[in-house]
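Taken from a larger complex, these chains appear in their original positions, while the remainder are omitted.
Chain naming follows the written order as A, B and C, and within any one chain the residues start at number 1.
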């Protein structure tokens, strides 16, 4: 570890991992608790459409992804009330449509499409330092907004109808949450790539969930879990000389299954074969 | 084939081959199909339906034959679709280098054969043989054109040799290891961030950085077809700059000289 | 003053798809009333309440709260206990936090933070329903009756002037139900209550006014249920017999079977 810390790229990777854990912890907890995993997946895969569009228009693909995901999030927000039951297939359509659109854009882009693989699979080791500043800024935005608006966010997340009777602008808040998810997705694309974004967003929250009774607790716990997973993952990938993104995810998945087993054991212990008062 | 001898169609994999074929063809009417278009990488490119359809017109496919990934998968499929199409392996006789920047035999062979003027001469000879086989009637013309081009290759080789002779630092840092044959020809050492087609791992990166720092290297050669953003980041760590080179450019002779100049200039 | 209307529903019509759910409904609830609405399943009871609360739009008609056209200003003075099965009871929130969300309507502006007075109001509401001891438990660990009490505590925490209850005792067993209606009787002395119920017996014992709803609303200003009203509401079922004014039993009397 000490040796690896001598390299700037390794330090930036750790910094990117830690910063993104904060986003994962906060937004991921909200996503898991509100069963919005497929919404997050839809937004993150639609981001590929933005990357493709970025290449096609000759602008920075990350900038393309940023604006495109914000647009898709707004569109989902506008349609989600209308679609009633069929939210799953609606999100699926955005998911697939965004991806397909991205591929189409790429195929229409003459000339170079460098770094495509790194957008798909991520490359935390070579996050440009400019992007690190951007990630830090977005982190600050997410933390600041959620900290300021926490009581309202919590009330809306738990019971949107009651919150709306209480005079909270629930629709605006829902849009805000979708936009924050979009922002987080763009941050995370740098770390693990589009394909694994939802995993990094939801794994820490899913791991911590059985141990926390409050949303705030989950957010903090998931942030710490995320920091553990990303830094340990990066370190393990250093030791075994394997790609960091997938190491981080595999570590998260392993931890998740361990927690599942642990819960199963606890459940068994709490359910003795025959029990009488 | 229904085509008369006046409009021969030759297909090849990468843009530099087009120059070879046109040089051999000279004045005669040969159309060339390049499968991997400018800007795409033969390591990852997938052809479009119209390209596959156009191949029906082709009389000859000149394959690089050095294990470039596009060919590994597609030559078989093309052979299956167009059994009549003649396919020649233009680097049949070229001894291939090991694949990685670290000389690791297990990582396969280096497919970037065309990045050497001596290899190019062999490729041109094989290509010519293939074309003559298809159209024996113009054998003399083609062989004459070939020899002219071989002479040019030889000249440029000499020029580059001279320009690189007095380099103080004989190790060059590339992001994508495409200069293996080039470095062999001119007694240079290639140090690559990418390992045999994979984005660098943490340790590989650390290793490259350490060695580059020891050698005082501050320039990193990268290709616009692959990762330029990552190369920038690496350059930042070395307090250096990225220099773009394009081994796949169509104007082969000019381009090779340009690459040599860039290497010599830094 | 005792008699000023706090909820007024005027000529409300609601359609879902090609079905008329509420047909020209008019309702006046006055200050201090303990008002019940009864009616068969699918009668539109929940829909009516949701229209009053602004959760479902009406196709036509008007709602007045506290004498003014319904707006947020009026609605934040209402405490609401919804049919509880609509919740995600796996949400990570403690009872205290959950009841606290009932106070959020009292805070002005965008950034709403809870203050001491809010925590005091929550303590009072929790004590009132004798669930203070649950305050730090997650909502997922509660029994049905406890959950229902938490929902009521949330409604009370906001110090409402009106309490609207939608079948508050469905899924609740008989003893819990009895206890709950006693609490409502006490509360009804200080605030206006509008309640939906399926239990005709409860109506006769606790409420001061009752209305029958079955797409149309039949309003009477007492808690007397007549055979005629029930017949209209339920489409005249033969077995719904009431003895005297109060339906001591609403079940069929099968002759001399033991």
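Simple rule for what comes next: a contact is a pair of C-beta atoms (placed from the backbone, for glycine too) under 8 Å apart; a residue touches a chain by one contact, two chains touch by 3 or more.
From a predicted model like this one, the values you see are computed outputs, not experimental measurements.
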item: Copies present in the complete complex, per labelled chain; value: A x2, B x1, C x2
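The rule is short, and it goes like this: only the chains that are shown with their structure count from here on.
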item: Chain contact graph, described as a line, ring, star, complete graph or other shape; value: line
item: Most distant chain from subunit B, judged by the mean position of its C-alpha atoms; value: C
item: Identifier of the chain whose CA centre is least distant from the whole-structure CA centre; value: A
item: Separation of mean Cα positions, subunit B and subunit A [Å, integer]; value: 40
item: Geometric centre distance via CA averages, subunit C-subunit B, whole Å; value: 79
item: Contact footprint of subunit A on subunit C as seen in their complex; value: 53-55, 72, 75-76, 78, 80, 82, 87-88, 91-94, 97-98, 100-102, 104-105, 107, 110-114, 136-138, 154, 158
item: Complex interface listing, subunit A residues touching subunit B; value: 4, 7-10, 13, 107, 110-115, 117-118, 123, 125-129, 234, 237-238, 241-244
item: Contact set on subunit B toward subunit A in their complex; value: 37-39, 44, 48, 199-206, 209, 224-230, 232-234, 236-237
